[in-house]
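A protein chain is absent from this complex, but the other protein chains hold their places.
Order of writing sets the labels: A, B and C. Residues in every chain begin at 1.
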Amino acid sequence: VEILSGLYRGHTTGAPLCLLVRNTNVESRSYDEIDGRPRPGHADYVALGKYGGFNDPRGGGRFSGRITVGYVMAGAVARKLLGTLGVTVLAHTVDIGGVKAAPQSLETIRAQAPGDPLRCADPEASLRMARLIQEVKQSGDSLGGVVEGIALNVPVGLGEPVMDTLEGDLAKALFAIPAVKAVEFGAGFAVAAMRGTANNDPFLVQDGGVVTATNNAGGILGGLSSGMPIIVRAAIKPTPSIAVPQKTVNISKMQEVSITVPGRHDICIVPRAAPVVEAMMAVVLVDFALRSGALPHLMKRR
Amino acid sequence: VEILSGLYRGHTTGAPLCLLVRNTNVESRSYDEIDGRPRPGHADYVALGKYGGFNDPRGGGRFSGRITVGYVMAGAVARKLLGTLGVTVLAHTVDIGGVKAAPQSLETIRAQAPGDPLRCADPEASLRMARLIQEVKQSGDSLGGVVEGIALNVPVGLGEPVMDTLEGDLAKALFAIPAVKAVEFGAGFAVAAMRGTANNDPFLVQDGGVVTATNNAGGILGGLSSGMPIIVRAAIKPTPSIAVPQKTVNISKMQEVSITVPGRHDICIVPRAAPVVEAMMAVVLVDFALRSGALPHLMKRR
Amino acid sequence: VEILSGLYRGHTTGAPLCLLVRNTNVESRSYDEIDGRPRPGHADYVALGKYGGFNDPRGGGRFSGRITVGYVMAGAVARKLLGTLGVTVLAHTVDIGGVKAAPQSLETIRAQAPGDPLRCADPEASLRMARLIQEVKQSGDSLGGVVEGIALNVPVGLGEPVMDTLEGDLAKALFAIPAVKAVEFGAGFAVAAMRGTANNDPFLVQDGGVVTATNNAGGILGGLSSGMPIIVRAAIKPTPSIAVPQKTVNISKMQEVSITVPGRHDICIVPRAAPVVEAMMAVVLVDFALRSGALPHLMKRR
Partner (left out) sequence: VEILSGLYRGHTTGAPLCLLVRNTNVESRSYDEIDGRPRPGHADYVALGKYGGFNDPRGGGRFSGRITVGYVMAGAVARKLLGTLGVTVLAHTVDIGGVKAAPQSLETIRAQAPGDPLRCADPEASLRMARLIQEVKQSGDSLGGVVEGIALNVPVGLGEPVMDTLEGDLAKALFAIPAVKAVEFGAGFAVAAMRGTANNDPFLVQDGGVVTATNNAGGILGGLSSGMPIIVRAAIKPTPSIAVPQKTVNISKMQEVSITVPGRHDICIVPRAAPVVEAMMAVVLVDFALRSGALPHLMKRR
């Protein structure tokens, strides 16, 4: 990382923090082979539709997962600011290829997930996930999964009613991560089969404060943080680059052809998505904290 | 509806279209009973946290589902504009309280859903949903469900890479609908258990154009529309207002108390959410269409 | 004024304050006479170019000075917020038709201008301005002038470097007032003929604080408030509606014709622009105060 602006003698100056990471690890040659024959599951075809013939095919351009290095850099700054409020974010793998981690306590997740090779808080599930990845690697195929993000100690009332809900902005930020196809909060899609009596989280007094007995709301009511842990899950689709021949169209000839996508392939990006989910949660939360005046000391005068 | 500005002799003038619907059907009395005792599942508690003691409790204020009348008005305008591109949007009920509609063809959905009392394209499921609603009504409880939104004939390339993805903006718009807790596109959360070979949608030539054989992507690749139908599902939580006593906290005394929420209760708002989903999809799509120059004739000079 | 939202029992609720003033005093008939024959100095011609034939000609639509009632309403709210910081804004007439007010002390301006019929702090000049207005009224002509706006007690550091300078946002806000054609701060255009030794304002210690001996900068250095009074002047062009025949073009026939603009004519709107200048200054200053965290108590929790 090269810091281009905004830092002087170890402190931010008020100027924009501009951090530069150069994308040097690129093989342009391999992409020439697929020019005009869009890879299934990739953005080649839509980029052609949007930008015509001049778009940069190298490495998938801005559609590549490499773009997330910027998210993580922003997240690192956001987490420093959130730290002044005592807010922490944490993401862990809860599903790879259909192998699900058993539900764990917050304490277990914080203790286990960061050190696990797949960022999974359930060691037994992690082993099965690892075996599945090895199997699928043999077949040249790829795997999806689910990452769960948690934010703790968020003050009550972050978010805006109506348009800029906390769920809406978190979801928008998570869908900016390539391969995310679904986002749910708290009980998520399970709410469809729940009754109001089961879904409503009763309020209790605990340690002199108000909490809820359950957290089906995932820490968000009416689009605003409730003070309970924010719980969000994002589904990651299987990596579209696979080592198996696939059907596509030669666009200039409008003929159906078969391609095998060249280049390196990731079998499963789910564990690598976890820090990106953390970064995006931190960025959204710090934006709302600044907007609500919850971080006024950051802007105080000498 | 009163049209305050932007229309003159049947045409828009270029001034903002301002449409006013007054919220006249309010019983303020009933809300006094719950002042300071936040209703579980409602925004009362977070509004208190955000705004202090001056927030307007009448009808839930901006947290009420009534706010969606504005969305539907905006959607009506957006659909007129989308019509000039041939784009249509349609939403239908696919789940109420765990009763799921069987998958239907696009033709069946278009034919059946609009006339069904529950906006469901599967008549048999619709009957079971209706029975479930009656049952739950007896018990004073409430039901959630899932609405699926479909946009047809969307040009290739709407959406922006990186931050303003089509998924992200659609999701943000859907989370602005009160009670939405989850949003998924195409195969959605099911991608977690799919392999790349199954999830990637192969490209084909059909009627002289490029289509995909399947639509697991829900019409969106790389955050941009692919030309295939856009498919999005939103989970709606059970209505939090129920006629059953619930636990909460008397905030000023910090004592746990029981309340029974007064006022009218909707057992299930899922069918009523469908037109709101359509409206929000239309608004997002027309914004991107304008942004991409796909609607330039709207701005042409005489 | 009808308050549509945002107030409950005398306090703001956090919802948008929506204030409605209906434009009832309109004679549509008189505008039919000039349809297709744009009035010189008015926006008729550019509105035709921008919106084609459907624009609303009644009263000039959004190009009319009537639009400023909204500015003044926003300004009233902004001034209440600024009051919590001790900031005040004041505008007065310094020139009508070339009759200039003699420079006055701040004390005199505050004492004299608000009660003067032309908002002028120099009583003798005010009399000559009034006589000039009477003369010009006889001839059916109109007069321009200059309004000076002053903001006192502005904290140091409001504004943003580079793009969102305090001068830039104040100027943009003032140019939103119809008929404003020029904006200058402090010494303004006179800086062109000044040397650096004369234009630079030396810093001094006064009453334990830092002030400048002169205020050629008009209270703004580097785009940020310096703590000295903010001084801005806006030139108002003569009202374009005059009771004298003028040359224009019949657009549909592309023929030069003569028109006499019907309807009521204001000889000079300069004194009426003063409260609008105050409102716009207040709105910009409160925006920057919120942005800088100078008003955190407005957002505090209970």
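Heads up, the rule we're going with is that a residue touches a chain if its C-beta (ideal position, glycine included) is under 8 Å from a C-beta of that chain, and two chains touch if they have at least 3 such contacts.
In this text the structure is predicted, and so the values were computed from the model without any measurement.
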Inquiry  = Can you say which of A:Leu20, A:Ala102, A:Ala213 or A:Val257 touches the chain missing from this structure?
reply    = A:Leu20
Request  = Have a look at C:Leu4, C:Leu20, C:Ile67 or C:Leu85 and name the one touching the chain we're not showing.
outcome  = C:Ile67
Request  = Consider the whole complex, including the chain that is not shown, and state which of C:Gly14, C:Gly75 or C:Gly145 touches that chain.
outcome  = C:Gly145
Note = In the full complex, chain A touches the hidden chain through residues 4, 8-9, 11-15, 20, 47-56, 58, 61-62, 300-302
Query = On chain C, what residues meet the omitted chain?
reply = 38, 40-43, 45-47, 49-51, 61-63, 67, 95-98, 136, 141-146, 155-157, 159, 161-163, 165, 167-169, 171-176, 178, 180-189, 191-205, 208, 210, 212-213, 216-218, 221-227, 235-242, 244, 246-249, 251, 254-256, 292
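Heads up, the rule we're going with is that only the chains that are shown with their structure count from here on.
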Task = For chain B and chain C, let me know how many angstrom lie between their CA-based centres, rounded off.
result = 42
Request  = Round to the nearest whole Å and give the separation of the Cα centres of chain A and chain C.
outcome  = 47
Note = In chain B, the residues touching two or more other chains are 47, 49-51, 61-62
